[in-house]
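The next block holds one structure in the form of structure tokens; read it before the comments.
Only a single protein chain was left out; the remaining protein chains are all shown in position.
Chain IDs A, B and C follow the sequence of writing; residue 1 opens each chain.
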Amino acid sequence: MSGSKYAYVKSYETPDNLLPGTFIVVRLDGHAFHNLSQKHSFIRPNDERALQLMDNAARDVMDEFKDVVLAFGESDEYSFLFRKTTAVYKRRHAKILTTITSLFTSSYVFHWHRYFPETPLQYPPTFDGRIVLYPSAQEVRDYFAWRQVDAHINNLYNTTFWALVQQGGESTTQAHHTLKTKHEILFSRFNINYNSLPERFRKGSVLVKEDTPVEGEVPEKAQSLDTRDLNNSKTSSQVVLHHCDIIKDDFWDARPFLLSK
Amino acid sequence: MSGSKYAYVKSYETPDNLLPGTFIVVRLDGHAFHNLSQKHSFIRPNDERALQLMDNAARDVMDEFKDVVLAFGESDEYSFLFRKTTAVYKRRHAKILTTITSLFTSSYVFHWHRYFPETPLQYPPTFDGRIVLYPSAQEVRDYFAWRQVDAHINNLYNTTFWALVQQGGESTTQAHHTLKTKHEILFSRFNINYNSLPERFRKGSVLVKEDTPVEGEVPEKAQSLDTRDLNNSKTSSQVVLHHCDIIKDDFWDARPFLLSK
Amino acid sequence: MSGSKYAYVKSYETPDNLLPGTFIVVRLDGHAFHNLSQKHSFIRPNDERALQLMDNAARDVMDEFKDVVLAFGESDEYSFLFRKTTAVYKRRHAKILTTITSLFTSSYVFHWHRYFPETPLQYPPTFDGRIVLYPSAQEVRDYFAWRQVDAHINNLYNTTFWALVQQGGESTTQAHHTLKTKHEILFSRFNINYNSLPERFRKGSVLVKEDTPVEGEVPEKAQSLDTRDLNNSKTSSQVVLHHCDIIKDDFWDARPFLLSK
Partner (left out) sequence: MSGSKYAYVKSYETPDNLLPGTFIVVRLDGHAFHNLSQKHSFIRPNDERALQLMDNAARDVMDEFKDVVLAFGESDEYSFLFRKTTAVYKRRHAKILTTITSLFTSSYVFHWHRYFPETPLQYPPTFDGRIVLYPSAQEVRDYFAWRQVDAHINNLYNTTFWALVQQGGESTTQAHHTLKTKHEILFSRFNINYNSLPERFRKGSVLVKEDTPVEGEVPEKAQSLDTRDLNNSKTSSQVVLHHCDIIKDDFWDARPFLLSK
């Protein structure tokens, strides 16, 4: 019983190598995370445990893929940046995309109990992913700025929304309505100084693979749960977590290696 | 802080809708499962628990995607067949591929403890995936024949190899050598009648979504762990597990709906 | 001066092989032919010389590409059907598409003077092209039906429009307006029986590569200009021109080879 007479079907697998010389960005999004957050009683408007679980999964991806030099996370999404010269998996589209999606998902489920020790996972959560190519450094910067602005807008909205519900006594339906009509008034009503909210919520998570810490910056203290970045035996570089601005020049100027060859 | 000046980067996301009117096949493969099987002491040459865990993850995929009408698994790989008329996710390539890869992975990790209650999972296992399009029913049949022949060849090899090691006292290096030079002699030496091995190992796993059981066939009794196929409240159709031949006509002739519109 | 240090740029040429097992349709469209027809005083609403020049270019394509078994032309467009098993140029997308576009264009310019002996070509006319894949015979039939219905609709419109202008004394602006508001009334006003117009205008041009003429059909008598189809020494099959219905079953039933393997 030789398979040779059927092997022709393999010729239907078309090559899908990504254009060389471009930056590869992989973005993952949680699937139906509104439901997941309700079923597992996530804290509103931001659940730090859930965000840390995301950050941890992102670290696992960065530890596995040496050419991923930067990652940015907010809410239930995470973006990963490959060096533009990467030859990982011969730049095969599906191979890169599915391996990262699978590893992130696997890590998320595997480590769930560490971040939610009292809340057993009730069903398998999932993520979808996509790859976008950017030809130049400027476009990469604008991509990450786009995501961080999005984090800001979403967080501002959610913070206001849940203030209306939790402190203002509105129903969620009312709160949606209030936000549409009186966004700014309500924002001030609860005396919440938005800028004093934790950077994590306002800026999202920025994971950087760096050889040596950048002068004058103090990365977030490593979680007791996760000291890998301090004792990484695989490579000499460290994956460091920040919650900082990546829209202005400072972040990028201090790390020219991110966008270099 | 509007994101509008950065939103142009979204235009770099190119559409990736799959050609209409074609059968979509998604194939997942375990990543570095040789290592996974060693670290978790899988039984050689076949570990039924590991295979059932795969089957269970495949069921989760079929329960979630109503247009997946057939799946075939062997060893650490699984293939899924979508109806050719499916409009799932508007047939977007990355969306379909990553969601299935993620769900399968998530289910694998989530249910691990049910199939390996005494063997904790040590790290997050991963899968990669790909999509192949087939224009006609004949090509789909040949695809599945190709995978089942592959299952047969691999299982024949592995069964012989581990007989040499476990019963013949050879080292794995010797066994590899023996197989290359004296395949047939060694095969008979241990008095193993290959055809009496369980169908699961020789034929792989065939999951079919069927409205009513096909006359004259007895599907495998449902695992006590998993009675979803007998009590599926979501849809009136059942996902039924077989370990049967899918190369000859019988299987397909009895299920014309698999390749129809 | 070796080129080896620059040869890496060749790796940016990504493979573009078309999915095997699908019917390949190439459609060419005249670029700015409204202008071309005005500059060269094409007869309204249909210029038979211009249509014959198109048919002739299509024949040149069919003579060159043995796997093109059918072509359909109307106005300034032409569609070509490749057998689904064709391996021409290893099914490379750009190679097939550009070679056919170039040959059609080249033939159009080269033979212009034979069809317009008194009207010198004033500038180089151009065509654009695209490839569409169809998985099944039904879709191919529906594609050609779609084009023939389009030919009918366009010709009905143009015939009415030019009747209004040439016989009804309306300006072209008036005629456009009249058509929009009183299409049917005006159509009858000039006592033109649409169904008595030449089939060429109502049905378009159908070129078929056939081994032997189909019983009971009389193809158009070969133009004195072009007797290749009667004396084709390259192959035993002939390219025959029809102006017939390709929407109903008759045409296809009489030529099962068109959609077979």
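Worth pointing out:
In this text, contacts are C-beta pairs under 8 Å (C-beta built on N, C-alpha and C of every residue); 3 or more make two chains touch, one makes a residue touch a chain.
The shown structure was predicted, so the numbers you read here are calculated from the model rather than taken from an experiment.
Residue in contact with the omitted chain (choice from C:132, C:179 or C:254): C:132. Looking at C:85, C:102 or C:166, the residue that reaches the missing chain in the full complex is C:102. Considering A:19, A:32, A:87 or A:153, the position touching the chain not shown turns out to be A:19 (whole complex). Chain B meets the missing chain through residues 11-12, 14-15, 17, 19-21. Listed here are the chain C residues that touch the chain not shown: 1-3, 5-10, 12-13, 28, 31, 60, 94-95, 97-99, 101-103, 105-111, 121, 123-134, 139, 142-143, 145-146, 149-150, 152-153. Where chain A meets the chain that is not shown, the touching residues are 19, 21-22, 84, 133-136, 139.
In the analysis below, only the chains that are shown with their structure count from here on.
Separating the centre of chain B from that of chain C, both taken as means of CA atoms, is a distance of 47 Å.
Mean C-alpha position of chain A lies 52 Å from that of chain C. Within chain B, residues 133-134, 139 each touch two or more of the remaining chains.
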